[in-house]
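Just below is one structure, and these are the notes that go with it.
Removed from the display is one protein chain of the complex; every other protein chain stays in position.
For chain A:
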Amino acid sequence: MKLYLKIWRQKDASTPGKIVDYTLDGVEGDMSFLEMLDVLNEELVSKGEEPVEFDHDCREGICGTCSLQINGEPHGPDRLVTTCQLHMRKFNDGDTIVIEPFRAKAFPVIKDLIVDRSAFDRIQQAGGYISVNTSGNTVDANTIPINKYDADEAMDAATCIGCGACVAACKNASAMLFTSAKVSQFALLPQGRVEAVERVQNMVRQMDLEGFGNCTNTGACEVECPKGISLTNIARMNREYLSATLKG
């Protein structure tokens, strides 16, 4: 395949960026999207040019490091995959592909396609945990039976990989899906109920402080989420938040 790539290049956070055109030949369908960029970078390095920098690590869809807005969609046109698991067989010979970083005020660009998603860490630090010491001196794991449906639903929420696609997909750059996934995981488990009131309040406060937008229920986040995190989590977080506010 021959592809026409339009890629966002930006030296650093303080320098304005721009789209640069590249033509890449010899792309195979079995390549992942990132392997296609590897091939481009190999070409650039051999010409003495600086390669396109992008975030990536596990390349098996679980670490949440890779991002990329591909033709306007976070993680590209395929559903339920991250960019590293997107394969070039989804594209055709002669296609033009626009590759940009995730766009959000709370995700400033670091270089080229790399953005700073540390706002997500700070939301988690505000309350995304259960305050139990790691001494191991807790009760036996089977002391509290947990209904299988609740456990499974908590697991579904917990599979969020923190990639930020939800924010990039949202016209308001809202982080509600991300935040609500963690709130939901703990809200559904008895261990998490103890601190439920403080948790939702603290995490939502931090989310707002980071400059993420509000949720207007368009559902774009759910569609683009590579892990299929459900919009139900946002409803659950709203309920938790309202009830926490009433409890004061």
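For the reader, a short list of remarks on this structure follows.
Throughout what follows, a residue touches a chain if its C-beta (ideal position, glycine included) is under 8 Å from a C-beta of that chain, and two chains touch if they have at least 3 such contacts; residues count from 1.
To be clear about the criterion, contacts and distances are computed from a predicted model.
Remark: of the listed names "Serine protease, S1-C subfamily, contains C-terminal PDZ domain", "ABC transporter substrate-binding protein", "Phenol hydroxylase P5 protein" or "Fumarate reductase/succinate dehydrogenase flavoprotein subunit", the one matching the undisplayed chain in UniProt is "Fumarate reductase/succinate dehydrogenase flavoprotein subunit". Of the listed residues A:39, A:98 or A:223, the one in contact with the hidden chain in the full complex is A:39. Contact residues of chain A toward the unshown chain are 11-12, 28, 30-32, 34-35, 38-39, 42, 44-46, 48-51, 53, 55-65, 78, 80-81, 85, 87, 89, 110-111, 114, 116-118, 120-121, 124-126, 128-142, 144-148, 151-152, 154-155, 158-159, 161-162, 185-186, 189, 191-192.
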